[in-house]
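Report on one structure; see the data block that follows.
Every protein chain except one is present and positioned as in the full complex.
Right, chain A next:
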């Protein structure tokens, strides 16, 4: 689904929100603004400590904002107590009430709303059906597996039709297979309920597959907001490029007049460079062509000589590790099937269409200050 952009009177509007915890110097959330449209699946993605949980807790009302405001459907809720915000929250550690049965847990929010008993029963049954847990209504949470507990938590958080569902790494405590399964269920629930979902994760794969839009957090700030395709194909910062997916990054100096990025031993054409100065050209692995014969490459394409360092077979494709003349390492991806044009140790020409590259500013030392980023460099054998 493609929700219409928020006009402010509907949906959630976060305006210049900051949070400084008492006794700390650096803000945990630093001047964040974000509009979330009704029915949108918005993911807050970022490394550990980037302020995602803090942002979500401010939305839910568990912690107050230090500055800025949060509006829901045009109404400022920044000072509203959590129980009056009518939002659903799902926690990483489930937070089910251990002394209540599954049905009682799901009935809890309805009882708080003084719903008649008969209505509660039908609503609880519907919610448990939504998460395929009808037979478990009378169990205690401790008698369920982690995945089942999280599904109870989901049912409990949507049964009263809150204005939005907030989830803080809801799949973080589950193993791989369950995580995939629950991911699909969350996507299905989003389709069926048409509710606004705000989903926190540090898993880029989860973010890319589930979201309508993703807000990438880094050190309390939003680096970029966009659709998964926006972020993957047109990253605006080196951080976003490195946090989401693999890439080859050429560092150098942008010469805007000449329309090139000058690296140590070669140049790369940058037709639409934003500014002059040190810059990085980013190319995703599936955009890199490997050719033994340079004459096949279209004139408009960039081409750089490289040595193949290794080839890793990962089922659907080969990952080809590359080393360029200036020492830059990178990776290309080839679908399995057509024969590989090169073997480890071979010299190849790497080519790509400049339309598929991104040029970003090079924040001094950015590569070292970025934690938990999977390196674009394949492991050398």
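Following the convention adopted for this analysis, a residue touches a chain if its C-beta (ideal position, glycine included) is under 8 Å from a C-beta of that chain, and two chains touch if they have at least 3 such contacts; residues count from 1.
Just so it is clear, contacts and distances are computed from a predicted model.
Not counting the visible chains, the remaining one has a UniProt entry; which protein name from "SufD family Fe-S cluster assembly protein", "Light-independent protochlorophyllide reductase subunit B", "ABC transporter permease" or "Carbon-monoxide dehydrogenase large subunit" does it give?
This omitted chain is identified in its UniProt record as "ABC transporter permease".
Using the touch definition up top, pick the residue from A:91, A:136 or A:232 that touches the left-out chain.
Candidates A:91, A:136 or A:232; residue touching the omitted chain: A:91.
Write down which of A:47, A:82 or A:259 is the residue touching the left-out chain.
Missing-chain contact among the listed residues: A:82.
Pick out the residues on chain A that sit against the missing chain.
Residues of chain A in touch with the missing chain: 60-62, 81-83, 85-89, 91, 93-99, 108-109, 112-113, 140-146, 149, 156-157, 160, 173.
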